[in-house]
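One protein chain omitted, others in place.
Chain naming follows the written order as A, B, C, D and E, and within any one chain the residues start at number 1.
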């Protein structure tokens, strides 16, 4: 069984029961989410043995996060319980002012996770792992988080693991193009597998999409594999000088949050398990499709049986009896 | 006023308030549903005087089912309250892993209804009825249910009533093609009016859809009328050597459960009331369209006024003032 | 800053949490709505300083309405608290029997607002206003409401304000074509800015849509500006012998109620603020699009920042990062 | 089996999910309630065969009321569907401003039921009944309701049935002591079984409670049986010159609405079934206790099995295993 | 009409729909609360004309707070919209681990309100006010808040207004006895009217309750009036060398949050309106009783009509008809 290790902030997500401007929302559902954790849980559900590195507050919400990871079977030995700083929270505003688009309001400044640092990294966490995953959110959180991410990448490489990086730009955190570039470039340059998307490319590079892709490929000179996520336009991979492309599945969009993470996780789990690039992209698309069609970041993430059923019905159409 | 009698299991349906994998659902709505009962209630709402044959547990959920039938005006004299066996329950999983498709988890083994048997049938239940309705679910429940259905069909015929049968395959109950065929063939051979669909045909017969239809027509040698339900593809009827076809209405799909039953009920009520095949198919389509656009199996079933409003607006478009 | 004054009934709206026939609804959300108030609040959110004229019951629901207006910053000096008559209530039935269409059941007969009358109008309410707004609902409520509306229009004109009128036919109130015409004609003839739609035109005039538009233009002989709202077909304006047209934005329809009011409000606020007809129509379309995509009449009404974000994302597509 | 007939308005009750001032309530549950109907349903659950006389609107809420009566097995032949007037609605405010006390806001003026009148009474409704029940609310609704109630009492007497009357004063309807006395006296004078309580006595008569009781006994000169309901103080009956008293059961108070009706119904069902006064009072107390401990007027009404379980546990205490 | 001005942080309160450990709560209601704002809104509801000084984030939650104040009629001219810092949020944990007791988890560090400072104070805010109110929470938030509070007190005194101060200790903010004493002493020494309670006294002073009271009286040497709030033990006032005491009303405890603020507000509104100390204490008790019996801090605050109804029923008992 393959093993993966992830790092990043996990937050409490407060998601209103209704769509619309946050100011009119009076009832909220509590979810758990964090980009890298979403990806890692997707991998765990697809049979990869995973563990995670982060800090949570030594508070009720920190317990929620630990429970969630544990309930999925993710190893939490590397999770620090911080007595001084709280678990981060964020509020979601869905479909306002743009229908089917989501905005977020963070309470993550000074959070436990943003106080995570290189001092917490132990060699043992990296023993036997096949892949280390982090995204552009982590270095954007704080200097100590950036240092921890860089150190972890180096430790992973020393242990012979692949490094996967998703640019995952958060404009609330990185603010300017200059800062985004300065913060993310060292990670793009170290990644073995790189994930990015149209929005991130247009934030990092000048010129049209095709030109931006070329700039990215040049910068990601170590990467063996680059995956461009194009939302409803599907997924595209570049490796060994070849381009693989897979259109997305048409599904109703309920909550776009987490779809990119699901995509990363399904791709990585497939790829680590020895599936072809084409297959890996197909499973990434399925995971993304299921995730956008449901609320929550973690709940929709499919296991293999779910992916198989999705594909069966997709192929058989109305002839398929499900009950 | 025309009269109809139905037979079949009625269950408590637990439907989560949110879509997604059942394991993450924490809040459930309680509904009442059962294929034949859905059809009978649709007929009752469209002016047919109906009664129903089944067993329910002598428990709180049995009371829910009796109340529901009574509240619709359906005669419940033939409903047995079983002191020993419970009312069946099932859980619904919506839009996972396939968006807009529903899966179900049954707690119906050994239920009161599956212990229903021929010993409960009284001649008086069949006095003056114009139609007896049962579906392929009932013989799939248990031997005693199958025997009761066969005996009821014979009693109905003796009383001069038409027999309507919907193949209504449940793979959870019938499991294999062989078992499905063995169980359903006697019913298909006795039906005066037969309802079936693409999924059922492909479960029962080899070959493509057109070949399967021909096989079905051959087997249903008594049937004066065969209705093929094609989901979003509309409805098709074969009678007197002629083929009638009616496209479905385009509506947003919220919950596909119960649409086929609504379709059967609206068709039968129209047909019994003397409407033409074309009209009956149109009303069947309207009932199906309204039912897929709402949650619940019974709640959406339209009365004549609702069908009329649907058709008015469908024809008038944005020029129609509704308020 | 421009100032506007509105008049009309504001009601408590009971909106079931689920779609479907009202008889099966057991949980209702309480909202506040009233056509003219919706429009006025839309204007207030877009920077117009607004006040409102109406009566509410001296009861808990009257307090809800006062709080709502005050919370938006609308001046409530002209709102009467009626000790004898209650605040009106209405119940909404969504998507039944017509998917995505809404029906309403009123409890407004003898309401506080329908007892509003000319005796409550004070000259001071009209000081410095740039626009007075009323719709066809108000004269349809009662004779005293009609008289108040006529008197207010005359007072507004005397104070040099524009008069905006939306035909806004409610068939539950006006019942017949004859009564609709008799009731609305005096208002159509006095309006400086007139809003109407396809349903209203076909209720008022014979012949096809184009002929009806011509009849309306002839009747509205004072109007400098006529706006035809065409639902999903966009908005059209006639002024100075010219025709301006703007297609609507494609968004998922959740609740069509209030979209026309939002449209009026955004158009008027833009127009009063000196924007061009084309821009005003565009903002009207955005407000309408956001409103149909969310439940509630008042909650979705956008401010300038929301309109701007909507347009940015509409133009940038998937390249736009929102988080 | 004994038979009873009731008359009175049945309304849609909108009950907020939370306690507190109505102006802050945003979520409401829909219930069905009406004093006499509550009593009749209590009797039906305790084995009396009941029917009911009233009007409902020919609207969705009228259908809710008909369904509710039918679902309980109450005969609805005598229920008129009024095409012109709506079903009444009322809103409940719980625990504000007085903890554990309930206030109500009615929308019942001009309702279908208040337009019920003597013209709807048919002789056949009274065939074979043992008891006719009405309360002081009905004559307080309208003149036509009062006339219908008087006529029904006379018809009941002619058919040899007992007449039960509960004074049931609603200050919102009767307003003054004089009006209350004038309206209720004719009914008090005709009642065979009379129910009343401390609040009603102090509204109708001067002097302290004991003196008021005497005044009531004098006025109710036909009554064979008078039941004084004393809330948490229990129930007291006067008959044949004797006084019977029964303390109430101590239970947590959740919603006091409907407890008096439950009490009446359980007493009457017991009494009609031939139980002793003492037993009848005990069952009345149990029904009242269960009803105050739960929300809703109709839902808590116990059947015989529920009453038995209540009494078993009450007697056995913690030694009773329920599971 | 008397006028009052308050200062303090107003927060978004996330209150789970169920009691129990926060980690298991998945559904939250959004409320608005802040000790001083609660008190001010209580005063406004009792006829005092109020205004408020604070900062809110220029975000959706800031808009909620502004709307809430405005909807109550509180003047918000002195409320700053802070572009850089967010509105504070806190989470409530009810009845765990101590039944009927509430714990809170704050996200208020670096909030907009804690960045409020003396630079925002304008002389005009103090024109014509009769009372300035602040509590021990404000100086505990930040140095700038403390400075603003001190400066506001001095400005209020210069304008001839009374200064009311509630010690209102938050251990999460003040942490140690020493810090509590250091932070609060300057305010205790300046207060004209001082509110405090048993918990605060035991935090500030050594010795038993009676000794602590004496220490407090000595420190509060300027105060004309000291009010000791004793929770279920009632309220006690010391003024002019006299002691006034009033027992509390027995009501079920649902949510103890905000009861002390309601008590302060009702006392101050009564006192400012010229009622006697005894009356003012009685109304303070009623406001406290109503507030503990309902969820939310602001929603339960009574107006005069609510207080009157509470007292009527309290005196009349079961003889009082409310409907």
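What we mean here is this: a contact is a pair of C-beta atoms (placed from the backbone, for glycine too) under 8 Å apart; a residue touches a chain by one contact, two chains touch by 3 or more.
Quick caveat: nothing in here was measured; it's all calculated off a predicted structure.
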Interface partners of the hidden chain - shown chains only, full complex considered: A, B, D, E
Which of E:162, E:203 or E:227 contacts the chain that the document leaves out: E:203
Touch criterion as defined above, residue of E:58, E:102, E:144 or E:183 at the omitted chain: E:102
Absent chain, residues of subunit B that touch it: 14, 17, 21-23, 25-30, 59-61, 63-64, 67, 86, 89, 91, 93, 105, 107, 109-110
Subunit D, residues in touch with the chain not shown (by the definition above): 251-252, 254, 289-290, 293-296, 299-300, 302, 305-307, 309-310, 313-314, 318-323
In subunit A, positions touching the absent partner: 67-68, 70-73
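Convention: only the chains that are shown with their structure count from here on.
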Pair joined by more contacting C-beta pairs (B-C or B-D): B-C
Listed pair (B-D, C-D or D-E) duplicating the A-C contact set, over half by residue number: D-E
Approximate Å spacing (C-alpha centroids) for the pair subunit C, subunit E: 40
Geometric centre distance via CA averages, subunit E-subunit A, whole Å: 44
Sequence positions of subunit C contacting 2 or more other chains: 21, 67
Topology of the chain contact graph, where touching chains are joined (line, ring, star, complete, other): other
Chains that touch, pairwise: A-B, A-C, A-E, B-C, B-D, C-D, C-E, D-E
